[in-house]
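Inspection log for the structure reproduced underneath, given as structure tokens.
Missing here is one protein chain; the remaining ones are kept as they sit in the complex.
Letters A and B mark the chains in the order given here, with residues in each chain numbered from 1 onward.
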Amino acid sequence: MATEAQTPVRTQVPSRLSMRLGLRGWVYAGRYPAERYLYILHRVCGLGLILYLPLHVWVTGRRLQGPEAWQQTMAILSRPVFVAGEILVLAAFVFHAINGFRLLFGHLGCALGRPGHPIYPYPVALHRQRRMVAVLMVLAGVVIAAGVWGLLTK
Amino acid sequence: MRESRLWALHLICGAGLLVLLSLHMGLMHYAGILALLGWVREPVLSFSSVVERGRGAAWAAMYVLLLGFALYHGLYGLRGVLGEVWGTPRAMRFINAGVVIFGLVVLVYGAAVAVQAARL
Partner (left out) sequence: MAEMTGNPEGGVPEGGILTLRVARYDPERDSAARMQEWKVKILPGMTVLDALFAVKEEQDGSVAFRCSCRMGVCGSCGMFINGKPRLACNTQISELGSVVEVAPLPNHDAIKDLVPDLAPTFRRHRAVLPYVIRSDVAEMESPTREFGQTPEELARYVQFTYCLKCSLCLAACPTVSTSEQFLGPQALAQVYRFVADSRDEGLSERAGVVDVSHGVFGCHLAGACSEACPKGVDPALGIQLLKRSLFVGPPHAAPAQVVPAFPEGYRTPEAAERPKAPPPSV
């Protein structure tokens, strides 16, 4: 009786190549329009602000130690590196607040239009917010510029 | 608490911050413009000015509210970001516990400072 050639039995599942982007997917993942990058910037600003907050609470608590301690603290904070940091915090807050204001509408499903029958070229709801977003970003720029000017001419 | 309630609180604190933190930032960084409008006396960061703005129960309450809003909003966001990178149930337990403990510590410290400042 002739034995048939046996096909090799796979005991291992073949490996897969993970195409998961991981954190890189937060930075650049392809040709996407502005909303994706507004989201990342919003996230970065938020992280910066929450990391800054406990430091701020601690530093401003120094006022309880009396006027000399306060003057000392203010002197340290007027060094260029801290002024630069303050500008970043200001810019982060203004952007995060203004973008957050627009997100408030989006998350609640307002200003996004209503679902309908999809007819080519298909509408994208977030695009309806684009004019509002443009206006808000200009506003953010103006407010940040005013704040930076105020900080630098103090 | 259901996630939707935690998230709704995040939005409410965000709205609260839009008001309170804008006032706070406005005072700190736009004092020049506000002085032109007669709303504020410069300099805003002198010791006497700062102490005057902290005296009394109303100021203390406002600062505690501001801190509470900021901590909840920020730490909920931080928990979300960390949870997206390390999302297993075990990691989420650590992250949840971590942000709650950290938030309570900072809140208690900040509230203590505000209450003491109210008596200055």
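As a working rule, a contact is a pair of C-beta atoms (placed from the backbone, for glycine too) under 8 Å apart; a residue touches a chain by one contact, two chains touch by 3 or more.
Small disclaimer: the values here were computed from a predicted structure and weren't measured.
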Positions on chain B contacted by the hidden chain, ascending: 2-4, 7-8, 80, 83-85, 87-88, 92
Absent chain, residues of chain A that touch it: 14-26, 29-33, 35-36, 39-40, 42-43, 103, 106-109, 112-120, 122-126
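The criterion applied here is as follows: only the chains that are shown with their structure count from here on.
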Computed distance of Cα centres, chain B from chain A, in Å: 19
Touch list for chain B against partner chain A, complex: 11, 14-15, 17-18, 21-22, 25, 29-33, 45, 47, 50-51, 54, 67, 70-71, 74-75, 77-78, 81, 85, 102, 106, 109-110, 113, 116-117, 120
In the complex with chain B, residue positions of chain A that touch it: 23, 43, 46-47, 49-50, 53-54, 57-58, 60-61, 63-64, 67, 70-71, 74, 86, 90, 93-94, 97, 100-101, 104, 107, 146-147, 150-151, 153
